[in-house]
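Quick one: the structure is below, questions incoming.
Omission of a single protein chain aside, the complex is shown with its protein chains in their original locations.
== chain A ==
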Amino acid sequence: MSRPAARKAAPKGEYIETDSGNKVSRRAAITGTANITLGGRTVIMADVQLRGDLHPTRSAPSQSGRETTPISINIGRCTVISTGSVIKPPARISRGQVHYYPMKIGDNVFVGPNSTISAISISSHVHIGANVTIQPFAIIKENVKILPHAVVPTNMVIASGSVVGGQPARIVGEVGEGWGAGGGGAGGGLGVGGGGEEKWVEGGDLRELVRSIK
């Protein structure tokens, strides 16, 4: 930012791609990288905050040596974190001290733009809309759709197959049996809800989406 001229001289792509196919935006704000694991083919878009520095401080009863690095954020494969989202591990105050807990995000999870995620666990094939707030220690099971602008309250458990929305979020429906099914062999141009121009469906395999992001 201090030397824009030098940036221009060496044009780089928006994303840094790792060996396992993770694509991390250069404009993402990631702290505590040692405490973050990405499963592979996972996209971290611009202006995403990953707070890996908020790792568990409590000495976990480790069986082996004490030198294990604490994991604070664990993200699975083909997960997409859209622009402006904040991934912050949940914290709890116990005996006057703040303790962070490791959070886990599964595979093929889509996090919409400008969402704030502090869930303790998000399972696979979850679609989170835009501007969603997930408060600390929420547990989201498989095949869940969270509608835009929802606020999932603390400690809420969302059973698999639910559609939740509202403030505070409550179960408003069920995803259909065909949730995440790509349809006849990924013809091309499969859309969100059968309508859009993207090649992926909500809750489905996000590999195509990840591939299209450059």
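Quick note on the criterion: a residue touches a chain if its C-beta (ideal position, glycine included) is under 8 Å from a C-beta of that chain, and two chains touch if they have at least 3 such contacts; residues count from 1.
The rule is simple: contacts and distances are computed from a predicted model.
Hidden chain, UniProt protein name from the list "Dynactin-like protein Arp1 p62 subunit RO2", "Eukaryotic translation initiation factor 3 subunit I", "Proteasome subunit alpha type" or "Ribosomal RNA-processing protein 42": "Dynactin-like protein Arp1 p62 subunit RO2". Touching the chain that is not shown, out of A:Val48, A:Ile117, A:Val175 or A:Leu206: A:Val175 (per the contact rule at the top).
From the options A:Ser72, A:Ser85, A:Asn108 or A:Ser162, the residue with contact to the unseen chain in the full assembly is A:Ser162. Across the interface with the omitted chain, chain A contributes residues 135, 141-143, 147, 151, 153-163, 168-173, 175-179, 181, 183-199, 201, 212-214.
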